[in-house]
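Just one protein chain is left out here, and the rest sit where they should.
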Amino acid sequence: MTARVGFVGLGLMGSRMAANLLKKGHPLTVWNRNPERARPLVAEGAVLGGTPREVAERSDVVVCCVSDPNAVGRVVFAEDGIRPAAREGFRYVECSTISPGLARRTAEVLRAGGADALEAPVTGSKVGAEKGTLIFMTGGRRATHDELEPLLLEMGSRAIYCGETGAASTVKLIGNSIITFMLQGLCEGFVAARKAGIAPETLLEVVMASGYASPYFPFKGGAIQRRDWDTHFSIDLMHKDQTLMLEEASRLQVPMPGLAALREVFQAARAQGWGGEDIAAVYKVIEQQAGLKP
Amino acid sequence: MTARVGFVGLGLMGSRMAANLLKKGHPLTVWNRNPERARPLVAEGAVLGGTPREVAERSDVVVCCVSDPNAVGRVVFAEDGIRPAAREGFRYVECSTISPGLARRTAEVLRAGGADALEAPVTGSKVGAEKGTLIFMTGGRRATHDELEPLLLEMGSRAIYCGETGAASTVKLIGNSIITFMLQGLCEGFVAARKAGIAPETLLEVVMASGYASPYFPFKGGAIQRRDWDTHFSIDLMHKDQTLMLEEASRLQVPMPGLAALREVFQAARAQGWGGEDIAAVYKVIEQQAGLKP
Amino acid sequence: MTARVGFVGLGLMGSRMAANLLKKGHPLTVWNRNPERARPLVAEGAVLGGTPREVAERSDVVVCCVSDPNAVGRVVFAEDGIRPAAREGFRYVECSTISPGLARRTAEVLRAGGADALEAPVTGSKVGAEKGTLIFMTGGRRATHDELEPLLLEMGSRAIYCGETGAASTVKLIGNSIITFMLQGLCEGFVAARKAGIAPETLLEVVMASGYASPYFPFKGGAIQRRDWDTHFSIDLMHKDQTLMLEEASRLQVPMPGLAALREVFQAARAQGWGGEDIAAVYKVIEQQAGLKP
Partner (left out) sequence: MTARVGFVGLGLMGSRMAANLLKKGHPLTVWNRNPERARPLVAEGAVLGGTPREVAERSDVVVCCVSDPNAVGRVVFAEDGIRPAAREGFRYVECSTISPGLARRTAEVLRAGGADALEAPVTGSKVGAEKGTLIFMTGGRRATHDELEPLLLEMGSRAIYCGETGAASTVKLIGNSIITFMLQGLCEGFVAARKAGIAPETLLEVVMASGYASPYFPFKGGAIQRRDWDTHFSIDLMHKDQTLMLEEASRLQVPMPGLAALREVFQAARAQGWGGEDIAAVYKVIEQQAGLKP
C-alpha cells in the first residue's frame, strides 16, 4: 500500500524532494506559502491543498521542508496548521533545520493527538535533493524512524538515527558549526596565501594531498577563486543555524568559543548586505579586513 | 651517478626518511644531536658525521628534518654547521617546518656560497615517512626543485612546487592552521554532542556522509573517543607552528582572528601540562570548560 | 498630591528601592512571587497585593524590579498581571534589565490601554539602592520621563533620558558589555602578573595611577585577590544580559566579536557550577586555563 503523502514547503530543496515522492507513485498533496511554486508539481499530478491542515487531513504522512523557523511555527501550530489534524497513526516529518527545542515541542503536541513526529534534517545540496541522494539525520522514537525510513529513502540514500527528538537537530547544527570552522580556516588561509603571493590553486592542491583533505575545500575554495557567490547555502541561513547552535549550547552549558567568534564574521557579512549570498562570500569580510581589494 | 646524501635530524620522521634514502642506494652520512639515534642507520651502512659541517662536506645534498627552529639555526648557521661547507653545486633541503623568514635567510647564505637551498616541508605522518608516501611542498628556485624532485620522490609520492623561498613554509603553516580549525570544530561539536546525549560515533557517521567529510575527522575523533593522546603531532609543536603563522601573518598584515583565538586553546593545554601530547588532547581543554569530567 | 505607588519584585534591589518610596510617604502596595519577602515592608506600612493586577489597580504608578525576563512577562502580560489594569493616566516603570524588544512590547500594550510605560534600568549596587543614589537610564516618551523623574529621584540621584523605548535597555546592555571587557582584561592581566611573580596590588597601583584608571578595577581586583565571590552581580545574570545584548546586536546587524568571545568565558564558568557567584569569579576560568591552582 502506498502512503498518501503531503509536502509543505516547495523551495529549492522541497520542490525536488516532493518531485521524487511523486515519481515513486505516492498520491501527493502540497502546500506552499506562495502557491505559484506548486504549479509544476500540480502539473505532474499533485493536489494543491488550501492550508497545511488540509494537507494533513488528506495525507498519512506530511513532510515539511521550509527555511525559516517562524514558518515551521506557522505550519505546525497555527489554527489551520498540522496540529489540529493530528490523529492516531498520522506522521509528521520535519526536514527543516530548526532548534532542538522546537523539534521537541512539535513532537509533544502531535503525540498528544495520538500522532507522532520525526525530525529529519538533511545534508546534501539541491543536487542531492534532485538525485535523491540526500542524507537524513533522524530524531524521535526508534520505531517511528524504522516505519518512515523507506519513505526517506525515496528522497535520499541514507537515514542515520541520532536519538531522541532533538538529537538530529543538534547533530545538524553541529555539522553546520564544523562547516563554519572549515570555511573560516580556508578563508584566512586564502588571504594569507594571496598576500604572500601564493596561488590559491597551489594551496588547494596541497590541502587535497594531505590527511585533512575534504571535498568541501575545493568546492568552496573554487567558488572563492571565481568570486562566485551564487547561493547554495546563504549567509543568512547559516547565521540562523549558528545562532540556534549557540542557543542550544547555552542551554546545555557548553562554551563554544570558536563558533561564537566565527558567527560574528557572518554577522559582519550580513551587515554589509551579503546575507543573501552563499556562505563562501564571508571571504569578502576576511579579505576586507586584510586591506585587499576584490 | 647516485648522489651522496647527508641527513641531519633523525627523529620520528627523519630516521624513516633517511632509511628510505639508504635503501635506494645513496651513500649516506648522518648526524643527530643525540648520536645514539643514528645507530640503526649506521648498522645499515650509513656513516656518522661528527658535525653538520662534516656531513655537508661529505655530501652533494644534505636533507634536514628537525622539530625545533632553534635546531635549524644551529645546523645551518653555527661554525660547525652547513654554511661554511656551502660550495658551487651543493644543495640543502630543509624539511623542517620553519618560519618563511628563516627559510629565506638560509637560502640567502647558501646562495652567497654558490650553493642553493630548497625548502621542502612535508605532510604525512610517520607512517607516510616509513612507506615513502610523504607529500613535499617546495619553495625556492624552480630549477632547484626540478633538480631535487627525484630525490624527494625517493622519500615521498609527490613534490608540489609552491613558489619562491618562503612560499612552501607559508603553505605548510596555512595547512596547520586549517587543521587547527577542523580540530576545534570537532572538539566543540563532540562536547556539545556529549552533553546532549548523542553518541560521538553517530556524529562522526553523519560528518562522514556529508559534503564536508574528511578522513581527519574519524582519525582525530576516534583518538578522542578512545582518549588516546599518543603523539602523532604534539600540542607544543602545533603551538609553535601557529605562532610562526601568526608572526608571518603579522608581517603580511593579514588578520587571522580565528587562528589567533584557537591558538590560545593550545596555550591552555600547554599550561596544564599537556604540551607533549597529541593535538587531539586539546579536547581536554574544551571538555574542562564545559564542566565535563573525563 | 503624593502618588500611590505599587512595587513589584522585592529582591536585593527592589526591597531597598521600595523602602525608600515608603519613607518618602507614598501609599505603597507591594507584590513579590514569594510573599515572605514583603513582610518587613508591610511591617512599615505597605499593603501586600494579591496579584500584580491588584497592585496596579490600587496604584497610580507601578515600579517593577525583577531579575528574570520571564518574570517580567508574567508581571505584565498574565491575566492577573499589570496589563488588564492599564487605564488612562496609569504609569508603569520597568527597572529590570530586559531586552529592548520586551520593553517595546510592554510599552505598546500599555499604551493601547491609554496608559504609558517608561523603561528605567538602573546602575548601582544594593548599596546605591539603599542610599537612594542609583542612576536610572530611561527610555520612552520624553513627557513621561519628565513626569516620572521626581519619583525616580526618590530612589536615585539621577535619571538620564536615553531616547525612545528600547534605548535605555540598549544602553544598559552596552554598559554591561563594557564591564565584561574590563573584567576580562583585568583577569587576563592578573593571571599574567601572577605567573610573572608580580603582586596584584602592584598591578592595581599602576592601573590606578594611569589614565585608564577606574574604581571598578580595585573593586573587582580586590575581590579576586581575596577570592571573595560573594555576589553583587551574578555570572548567570551577566550571561543573560550578554545574551540579550548579542540578540539585539544580531537584530541591529552589529558584529560584536569581542563580546561574543567573552560571553563564552562566562558560559565556561556556568558549566562548572559558578553561575551563582559574583562575576569576579570568571577569574577562576582564566586561572584554570593557565594551569594555576587556586
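We call the chains A, B and C, going by the order they appear; numbering starts again at 1 in every chain.
In this text, a contact is a pair of C-beta atoms (placed from the backbone, for glycine too) under 8 Å apart; a residue touches a chain by one contact, two chains touch by 3 or more.
None of these values were measured; they are calculated from a predicted model.
Considering the full assembly, C:135 is the residue among C:135, C:153 or C:237 that touches the omitted chain.
When you scan C:48, C:78 or C:207 for touch with the missing chain, the hit is C:207.
Contact residues of chain B toward the unshown chain are 239, 243, 249-250, 253-257, 260-261, 263-265, 267-268, 270-271. Residues of chain C in contact with the chain left out of this view: 100, 123-125, 135, 137, 158, 160-164, 166-167, 170-172, 174-175, 177-182, 184-186, 188-189, 191-193, 195-199, 202-203, 205-207, 209-217, 219, 245, 248-249, 252-259, 261-262, 265, 286, 289-291.
Considering the complete assembly, chain A touches the hidden chain via residues 257, 261, 267-268, 271-273, 285, 288-291.
Please note the rule applied: only the chains that are shown with their structure count from here on.
Here A is the chain whose Cα centre lies closest to the centre of all protein Cα atoms.
Ranked by separation of Cα centres from chain B, the top chain is C. Sorting all chain pairs by how many C-beta pairs they have in contact places A-B at the top. A straight line joining the Cα centres of chain A and chain B is 38 Å long.
Shared interface positions of chain C, defined as residues touching 2 or more other chains, are 257, 261, 267-268, 271.
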